[in-house]
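For this depiction, one protein chain was excluded, whereas all remaining protein chains were kept in their positions.
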Amino acid sequence: MIFLSLLKILFLILIFLSGSVSFSLAVDLRELIRTVEQQYTGQSSISAVEMTVVTGHWERHLYMESWSLGRERFLIRILAPIKERGVATLKVENEVWNYLPKVDRVIRIPPSMMGGAWMGSHITNDDLVKANHIDQDYDFTLLEETNESWRIEGIPKPDAPVIWGKIIYQIFKEQLVPSQIDYFDEEGILVRQILFDDVQTVSGRTIPLKMTVVPLEKPKEKTVMHYRKLQFDVDLKKDFFSLGNLKGRR
Amino acid sequence: MLYQLALRNIWRNRRRTLLTLSAMIISSALLILALGIFSGMLRDMLASATEQYYGHLVISAKGYQDDRDMFRHFSMDKSIENVLKQDEITGYSQRLRSFGLLSHQQNSSPGEILGILPSQEQTVTSLQDSLLDGHYLTADDPNGAVLGSGLAQRLNVVPGDQLVFVTQAADGSIGNDLLLVQGIFSTGDIGYDNTLVLVPLAWLQQVLVLPGQIHEIAVKTDQPLNAAALAEQYRVNLPDALEILDWGEMLPQMREVVASYDISRMIIVTILYLATGLGILNTFFMAVMERTRELGVLMALGMRPGQIRTMIMLETAIMGSLGLLCGAVVGIALSLYMALVGVDLSGTLTPITYAGGTILPRLHAVIEPANILIPSVCLLIVSLLAGFLPANRAAKMQPVVAIREE
Partner (left out) sequence: MDLLNLAWKNLWRSRRRTLITLAALSFSLMLIQAFHNLSYGVYASMIDSGVRAGTGHLVVYHQGYLESRDEKLSFNPHNLVEEIGQINGVEAVLPRLYLPGLAQSSRESRGILLTGVVPAAERKINPFLRSLPDDQWLTSLDGREAILGSRLMKELQLKLGNKFVVTMQHRSGELVSEMFRVHGVIKTGIKSVDKSVLMVGRNRAAAMVGSPDNIHELAIILEDQKFDRLVFPQLQELLKTHSDLEGLTWEKAMPNLYNAIRLDYASQKFIFVIMLLIVTIGVINTLLMSVMERFREFGIILAVGASTARLRMLVFLEALLLGLVSMVIGSCLGSLATWYLQAVGIDMRSFISETLEFGGVVFDPILRAGWDFPWMAKISVYLLLLSLLAAVYPSIKAGRISPAAAIRHH
């Protein structure tokens, strides 16, 4: 129930997906990732996402629409399943609110509740908060280069506030999109994997529309995010992100 | 004949008899009272820890009490019901638990929501006695809530206000619904006052999408100090997937407190027995010792040593029993007073929260048969001994020597 996380998921995807810039082969890895991130800055977007979460106890399919402006503002609304239709999350700078249509109430989420998995998925707060600073918090080396892809290893800088011991990116050279990211703990155990699929060109950018998060220690579980609609650089004003719009229309 | 002699001896020297008897009565009565007070304190301490929230025993899925994982739920079945039918069990309560966010207007706070059946819960816990405002849940409250004062303050609610509760349901969906604040409690324990909310079981089952499921059954027995043994007994009859824990396992620091209290109680009780015993010993011993001369005369007149001993023993036995009986009556009367009325110290002390419980500042007693029988029997034995020793001594003497004794 931590809706904040969804925004960050969008960011996470968009960071790796804004690849319309061409690079020379002798690419500066940090530059690659930083540029990607900078490309995102100032972005606005509208999207419709389908999320599937499979845990040891249940399986869920959610259909959501979302709007974002920069990194400070977003609004997500759930369209399906019917039981949760109309549930919405609004983030404006440091404040987060949820709207619950069933009880017709808006509640404020205190900062202390920002932890844990969002909607029971395998996406955590860490992804979201840290995603913005990956280029600063890690040092990158090229592990392997084939005709199609790069394998880049990110090792956290000493004292960087990140929970991972190591991250390995698999990036397609031609489209500059990731195919897979592996997350390791300090002992080198693979804890989580994110797999990317369905590469499309949207608003002039090439991005994978499907992302699957797999927690390796619970092999039956996964979270799949699939964009059904996506638009960048849309005309969104700050005042769109308001409590009034939070309630929206059913 | 000896019996009649004994009786007559008793009434012959009324003063001495009354003295001895009164010493016996007062001593034994006070001892019984003291023991009652100790039992009362121990019970109070235990009650404070267990009767607010935990109960004496708890039945839940294996491992549930460690991580409180929502998915470790179960439902009531025949074997559990049979276990709960035992005589020692005076009450039980089915509960479902969830952790989530509570919200009222601009204020939100995380909380622990406990779904209960009011009629059942009140047989196990006593939060209904700690209400500051409003009233406890009733059977026909569809969505009532009783919450702790700290939480109520943070959310800024009073009875009649509405609360939103949000959590993740068992099917992964966002469980949310409204609660109507019915009452506010204050136990003095920050843990409960700042996080606990009682709601109807059915309401929570619906929000969590866990129809017919519970997380635990809290149980109250009439032998709280024996809870661990009872748990052992019941364990074998419960389904394999479930476990039963006693309060000692759930509140180990309380167990330490009770253990150390028990030890000091043992010490004091021993001291009390010794003191009382000494007093009785003194009295009876003296009473007989003083009659050495008289006994000597009897022996000179032809009474055999064995008869002397028997006569004295009879006297001692009669007086002792009489004294104990009256002492027991007085002791019980005093204990009853303490049990029902007690001494209220709340003028000088506030309720105490320690090691998981809240102790009310008052002294009261508990009447337990052991607290009456054991002292009575012990003191009787002491008095018999006290009478026997000098009687034996006199019986062994030469009559002439005895007569000459001062």
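First chain written, first letter: the chains are A and B, and each begins at residue 1.
Following the convention adopted for this analysis, contacts are C-beta pairs under 8 Å (C-beta built on N, C-alpha and C of every residue); 3 or more make two chains touch, one makes a residue touch a chain.
All of these numbers come straight from a predicted model, not from anything done at the bench.
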**Asked** Which residue from B:Ala6, B:Leu31 or B:Val382 sits in contact with the chain not drawn here?
**Response** B:Leu31
**Fill in**
Of B:Leu132, B:Ile267 or B:Leu336, the residue touching the omitted chain is B:Ile267
**Request:** Just name the one of A:Leu79, A:Val191 or A:Leu246 that touches the chain not displayed here.
**Result:** A:Val191
**Item:** Among B:Pro239, B:Pro252 or B:Gly306, the residue in touch with the chain that has been omitted
**Value:** B:Pro252
**Asked** Residue-wise, where is subunit A in contact with the chain that is not depicted?
**Response** 93-94, 111-112, 114-116, 124-126, 129-130, 159-165, 183, 185-187, 191-192, 217
**Request:** Provide the residue numbers of subunit B that touch the chain removed from this figure.
**Result:** 15-16, 19-20, 22-23, 26-27, 30-31, 33-34, 37-38, 41, 110, 191, 228, 248, 252-253, 255-257, 259-260, 262-264, 266-268, 271-272, 274-276, 278-279, 281-283, 285-287, 289-290, 343, 345, 348-355, 359, 361, 363, 406
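We take it that only the chains that are shown with their structure count from here on.
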**Prompt:** Between subunit A and subunit B, what is the separation of their C-alpha centroids in Å?
**Reply:** 58
**Request:** Spell out the part of subunit A that touches subunit B in their complex, as residue ranges.
**Result:** 1, 53, 55-60, 81, 83-84, 87, 98, 100, 102-103, 105, 107-110, 112-113, 119-120
**Request:** In the complex, go through subunit B and note every residue touching subunit A.
**Result:** 71, 100-101, 103, 106-110, 164, 166-168, 170-174, 176-178
